[in-house]
Structures are given as C-alpha cells and as structure tokens.
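One chain of protein is taken out of this complex; the other chains stay put.
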Amino acid sequence: MSGETAITVSATVNGRRQTFTCEARETLADALRRRCQVRGVHLGCEHGVCGACTIRFDGVTARSCLMFAPQADGAEIVTVEGLADGDELHPLQEAFSRHHALQCGFCTPGFLMVAQELLAEGGPLTEEVVREAISGNICRCTGYHNIVEAILAVADARSGEAEK
Amino acid sequence: MKAAAFRYHRATSLDDALAVMADDDEEVRALAGGQSLVPLMAMRLSRPEVLVDLNGVDALAGVALDGGHLRIGAMTRQRDVERSPLVAEHLPLLRTAIGHIGHVTIRHRGTIGGSVAHADPAAELPAAVVALGAEMVLASTGGTRVVPAEEFFDSYLVTAVEPGELLVEVRFPLGAVPARHGMAEFTRRAGDFAVAGAIVLADVAADLTVRRARVVPMAVDPAPRRSARAEELLVGRALDDGVIREVAAAVAAGCGPVDDIHGSAAYRRDLVAEMTRRALARLRQGAGE
Partner (left out) sequence: MTGTRHGHEPGVGGVGAVVRRHSDPALVTGHATFIDDIESGGTLHLAMVRSPFAHAEIKGVDASAALDLPGVHAVLTGAELVRHAKVQPVGWEHIDNQRAAPTYAMAVGKVRYCGQIVAAVAAESRALAEDAAELVEVDYEPLPVVHSIEDALAPDAPRLVPEWPDNVFGSQTYGNGDADAAFADAEVTVSERLTFGRQFGCPLEPRGAVATWERYTNRIELWINSQSPNRVREVVAEVLGVPVSGVRVRVPGIGGGFGSKANYYGEEILCCLLSRLTGRPVKYIEDRQESFVATSHAREQRIDVAVAATRDGVITALRGHIVGVLGGEISSVGMGPVWLSAVSIPGPYRIPNLELSVTGVLTNRTPYGSYRGWGAPKATFAMERIIERLARELGVDSNEIRRRNFVRPEEMPYSNGVFATLDSGRYEHCLDLCVERLRRDGWYRFREEARAAGRKVGIGVAAFVESTGIGPSRVMARLGIAQGGYDEAVVRMDSTGRVTVFTGQTEMGQGMSTTLAQLCADELNIPVDQITVVMGDTDACPYTGYGTGGSRAAAVGGVAVRQATGELKRQILRVASHQLEVDVADLEIADGLVQVRGLPGYGRTLADVAYAAYRRLTDVGEGTTPTLQGRAVFDPVALTYANGCAGVVVEVDPATGGVTVLGYVMVDDCGTMINPQIVDGQLHGGCAQAIGGALLEDLVYDRNGQLLTTTFMDYLLPTAMEVPPFSTVHVETPAPNTPGGMKGVGEAGTVPGPAAIAAAIDDAVDDPAVFVRHLPVSPEQVYRFCNAAG
C-alpha cells in the first residue's frame, strides 16, 4: 500500500523550472501546494466542482485537483502567484480589490485564472457572458455581483484602450 | 479525499498503452481527461491498481475527415471538438451537445472518449453518439473491433469495452443520419448534469414532412437509447404541434427513469416529454425555409 515508488516530476511553475518527487496518487493541486510552495492553489472540494484550484496548464485552465502530479511532467503551469508582474498587480487583481470582488478570498485565485482566460480570448463581454464563464466557480461570500463588475471593468478598460 | 495508491504509467504510444491494459492480474484503468475518474478515485469509489495515462498519446487525438466518416480520436478534448471547423460543418449537434457539458475549464481537459467510455446516462455525449449513429472503435493487443453506438452502452456506467480494451476513436458516418438537430435539457444549475433532456435529428421537407428521424432521450434510462416509437410517429408526418406533442408523449411513455434527489421518476417522465417537445420545436425553427 505505501511502499510505492516515488516519481520525479519536472515542470515549469510560474516561469521557474521545478523538480520534485511525489507519490503517483498525489493530485497536482497537492503537489503544487506542498512541493512547489504555491499556496494560492486552494482546495474547496477536491472533486472538481468549486474551481478554487484552477490553474493554467499548458496554456488553458484546468482543475489541479483533477490531475495527478505525475501528469505535470514537462508541463507549463501558471498559478495565481504568476499573474502579478513583480509588485504590480495584474489589472484583474487590481479590479477585484477595487470592486470588492473578494471577501474571504479563498475562491479568488480560481476566479482570477478563469477571468484571465476569458479576457485573453478577446471576445466582447456582456454581463451574461461573464456570468456564464465564471459559473463553474463557486464563491460562497460575494454573491458574484462584484466579481462580474470587476471583470467587466477590466474588459471595458481594455476596449477603451483599444479604441484610442 | 485522497486516492488509494496505484501505479502510474504514462503511455507513450497506443501499443504501449494496450500492452499495459492487457495485464489481467491487476485492475488497470485508462486515464483520459480525469474529469470523471479522478473525483471517483478521490472518494475511493474507484481504486485501480494501475493507471494508464493516455494524455501523452498524440495519435489518439484529432478530428479528421476520411471518406464517408468524420473520425474523432478518443483523446480529443471536448473543447477542441466544440471548436473544430470540421465538426461545425458536419456534426453541428456535437457542438451543441458539448456546449452543455459543465464549464469551459472542464471541457479543456475532458475528452470525447472519456465521456463516452464513462457512459453516464445523464451525459450529453453518449446520447449524441447514439443519435448520430457513431461507431466506436475499440482496440486491444488482440486487434481492433467496431461497435455501433447503439450496442455500446449497456447500463449505468457499463459499456461494451472489455478489460484490456481501449476506446480509440469515435467514427461518425456522414449522411447516414438526418442533418438537422434539436436539443434541450433541464438542469438544476448552469453546467450541471441533465435532470432530463432530449436530442432529435430529422430531415424535414419544405412542407415540414419528416423524412427521417432519430430521437434519443437523456437521463431517463440506464443507458442512452433511441426511442423507436417516437421515430415511427415522426416519419412521414408534418412536424406540427400535434405531432410534436404525440412524439413527446411517446418518448415519456417509453423511457424508464428512476427517482433521485433531483426529481422523481414521474417528474422526469414529464420533463423528458417537455424536453423532446422543445428539441423538436428548435429543430423545426428555420426548417422548411
């Protein structure tokens, strides 16, 4: 049961190459938290429904609680820790704070990762589109109102800039 | 919620995967997108001894047009199927169906093969492949066989896939089924599995006469099945409200839903009739133009 062999995994996490050993059964979420010290990956359910553990895996969002750590070998991973540029917050992070789009903040990393992907797709954003896009993520605190506002505000600022 | 221990094998090729799958001393399972399997493992409801990760087998992913078939590799991500121009052109139903699966993040990893092999009767893709008359290509070290979708699904989470076998491809014959589709489902929340749903395909003439039809209710049987009675009622008749109601009633009468916390069997029966009605109404919209 225990005597299983440790597996060595090497992945790029937020731009840095990280090599660690783990058990096969360790989820990627657990490995990121415990082996790579990226604690912004939060676990709200460990069965794929709440979205708090969302990361960017090889370019697209994925739930890190639904992957096993060995699957990350050779992968390119971005977590919420990788969003800010040094001390400069990502515009979404800034907007979440300004619009009070977080209370306890436990869900926030997941929302930010999904919102970032949504914005990167570049389509026109309406309230409906934003709500649909974040509907895979659960927030128990905010009632979503301000999360939607924050994302729309960043989208508006971007389209404003594009028009200039 | 930590999975029981297992051995992990990252398959490098289909042959490599099949060789490990062939081990019949241990319980071996394929890992596709993990969006259904990993939660089950976390809850220790599934406890394979060996996990064969198919995510590195590039040959299993992709959408290709090949003679009379559209071939979709089992490991093709649901999101890639949804966005494939070939699928949009030839199998618009697939695109609609996938749009109902969970959320984009789930579809990024979830695969067509994983959903079909998982065979949840409330899932969209199993019903869609039955409606589309798809063929399931199964491989093992002993060779390859093809199982029609209608014979593939046995019951709740049980399929024709034998130990040692992998689903490698879902093959859609083009032109063999009606082109126009309608789909409707009722969920408790956005992105949830359907409480009941229906998929219909039909060829409809300018005067709304139905020439061919396929009707597959969702979440009301242990496995997705066509409703023969509903199809009979459609063919040769004009798709008017009366016929739609009749067909909806036939679907409801012919299915075998069960009670669960999201609804009783009786309610599901009524719901599937309503979903059939909506699916047909959607199909009719724009038909006959």
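For clarity, chains are labelled A and B in written order, and residue numbers in each chain start from 1.
The working rule: a residue touches a chain if its C-beta (ideal position, glycine included) is under 8 Å from a C-beta of that chain, and two chains touch if they have at least 3 such contacts.
If you're wondering where the values come from, they're calculated on a predicted model, not measured in any experiment.
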Touching the absent chain when the full complex is considered, from B:5, B:50 or B:174: B:5
Chain not shown: contacting residue from B:8, B:153, B:172 or B:186: B:186
In chain B, positions touching the absent partner: 1-5, 39, 43-44, 186, 188-193, 195, 261-264, 267, 270-271, 274
Interface residues of chain A (partner: the chain not displayed): 1-2, 23, 25-26, 33, 38-47, 49-50, 52, 79-81, 83-84, 89, 93, 96-98, 100, 102-109, 112, 127, 130-132, 134-148
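Here, only the chains that are shown with their structure count from here on.
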Separation of mean Cα positions, chain B and chain A [Å, integer]: 29
Residue ranges of chain A in contact with chain B within the complex: 1-2, 4, 7, 23-25, 27, 30, 46-48, 51, 54, 57, 60-63, 65-68, 70-71, 73, 114, 117, 132-133, 135-136
Chain B - residues contacting chain A, complex: 1-8, 10, 31, 34-35, 38-39, 41-43, 51, 53, 55, 79, 102-106, 108-109, 189-191
